[in-house]
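Following this message is one structure expressed as structure tokens.
Right, chain A next:
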Amino acid sequence: MAIDAPLLELTAISKRYGPSLALDQVDFDLFPGELHVLFGENGAGKSTLINVITGNVAPDNGRYRLAGEEISGMSPQGARQNGIAAVFQEFSLIPDLTVEENLFLGRERKHLGLLRKSEMRSEARALLADLGFDIPTGRMVAELSRAQRQMVEIAKALFEKSRILVLDEPTASLTDTDADTLFKLIAELKRGGVGIVYVSHRMREIRQLADRVTVLRGGKKVATVEGAGVTEAQLVEMMVGRPVGDLYPSIKHVPGKTLLEISGLSSADGRVRDVSLNVRAGEIVGLAGLVGCGKGEVGRLVFGLEAIAGGRITLGDGASETPSPRKMLQRGVCYFPADRGTDGLAPNRPIKENASAAALDLLEIGGKGWLRKKTEARRVLQVLETLHVRPLMPDQNVAQFSGGNRQKVMLARGLMRDISVFLFDEPTVGIDVGAKGEIYELLRDLTEAGAAVLLASSELPEILNLSNRIYVMHEGEIVAELEGARRTEAEVLAGFFGKQPAEVVGIEARP
Partner candidate 1 sequence: MTAFVAGHKQRAMHLLANGGLILLLIAIVIAVSAYIQPRFLSQQNIINVLRNASILSIISMGQMLVMIAGGFDLSVGVIVAFASIESALLMGYLIAWMPEMQVLAVVLAVALAIGTGAAIGLANGMLVALVGLSPFMVTLAMSSVVAGATFYVTKGIPIYGMPDFFMTAVGRGFLFGLPVVVVVGIVVVLLTVAVQRLSSFGRHVYAVGSNPIASRQSGVSVTRILLSVYAASGAAAALTGILLTARIGSGQSTFGGTYVLESIAAAVVGGVSLIGGSGRAERVMAGALFLSVVSNSMNLLKIDSKYQTLVLGVVLIAALCSELLLKGRRKYD
Partner candidate 2 sequence: ADWWPFTIVPDGPDKKPMEAIKYVPLEKASKKWNLCVLFPHLKDSYWVASNYGIVDEARRLGVRAYTFQAGGYDQLPKQLAQFDDCLASNPDAILIGAITEAGVAGRLKAGMDKGIPIIAVANPIYDNPITALITTDHHQKGLLSGKYLVESLGAEGGKVVAFPGPQNSGWAETYLKGFQEAIAGTKVEMLEAKFGEAGVAEQLTLVEDALQTYPEMTAIWGGAPTAEAALSAISEAGRDDIKVVSSWEDQKMPDRIKEGKVLGFAAEYPVILARIGVDLAVRALEKKPLEFLAAHPDVRVLRATPGMVNKDNIDKVDLTQIYAPADWQPVFDTE
């Protein structure tokens, strides 16, 4: 095949969802051996375009050509038969099936109509080993962490020889180590002539991987540029339509009174053991660690979402015996879950109700059991404006917003009432650079206004750039506390591997 013949050619694709035009006359093409990045703000239409490519969404109009052949009405099965594999942003995994069953879903190995289980098992093991992902194939996906699911999702897409590989934020919940494994694979696939569509909000990856970048804004294509000849600043400017300064704001940490003190905290499920840490007013404390090390669970324990086996949690105003979300909110602690889909939002309710959900016990909003709808609407609008939620339609259901905007709606909860301790778990998972910047600014504003922030994140740059102090977790325990000049990538990474750096961490090493 000549290098100038595109594998995939989309012309003038449009897709409308209700009032919003998710895709507006978008052109897109992909050549063999090329990695083509789709870049754009949350809600720009990237996932929608990918769903069009993979046959999951039928475009309202436009042309779809695959290897020069015009195709109308592409279906998911059709796409797969035509060699299109995909890693989806919201994973295409079945929680009630095992890893192995998921990997083979829809293409089971059969003989005379019967499944060939042992063959599939060994194939699955081989594949995961090849990829360097340490995941037991017999475990149910429901029991895996998000990062592990991400790995399974990637493995699933890489399973079969494909001509086109679509990756919608494949590294959103991977650590850099795992991401690097993926990048090596991607390079190999490219050499084999596979065309790759890649969506990411992480600039590092885009710089490292992109052959070409197509920038979308508000459903329209802004430009397609060569990856080599463009700067980060230019990309971001194209994306948001204006020049943007530094992504990470500089934060003046003025640590004051200790607002949250955890000592000897262990979880009932054993995933967190004997954790002690403290967070003071006016500082951001980072909680770093490998996937599944329990950094997210610390926040959940403090907020009373998971059972505690032992330890003490002390807030600024005294000890807390049995934490519960309600008590914690009333004492000025708010937790923001990593998985906004399952824990964070009520999808078929308006964003207004989602934003005010944690403030219903406040006198001014839900005083004495009666809603003050006017006050509520005013306050919510204020907060949504502060967070730049777009479109600013408080009465629209959450389900109709893009990922980044959903995230902001969830964060709005913390601004609706007096909160002094913020527990963030992966606050910027899968959201665009613009929105990320806005969330960082929010963190800065909160901190400088005297809040105590505990930030659990898998994004190392985020931790390094924002934190005043960093705790590193390994297998459920805190192995390092880094302050001042010790907050370096090298120090944190050393902590990632815990006490036995030789033994690279895996799920199976955990009790």
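Operating definition for what follows: contacts are C-beta pairs under 8 Å (C-beta built on N, C-alpha and C of every residue); 3 or more make two chains touch, one makes a residue touch a chain; residues count from 1.
The candidates came about this way: all candidates are chains of the complex that A comes from, given by their letters.
On a predicted model such as this, the values are computed, not experimentally measured, just so you know.
> Name the candidate, out of 1 or 2, that touches chain A somewhere in the complex.
Only one option touches chain A, namely 1.
> For a test of understanding, state which residues of chain A touch candidate 1 in their complex under the given definition.
54, 56, 76-77, 80, 86, 88, 90-97, 101-102, 105-108, 110, 113-115, 156, 305-307
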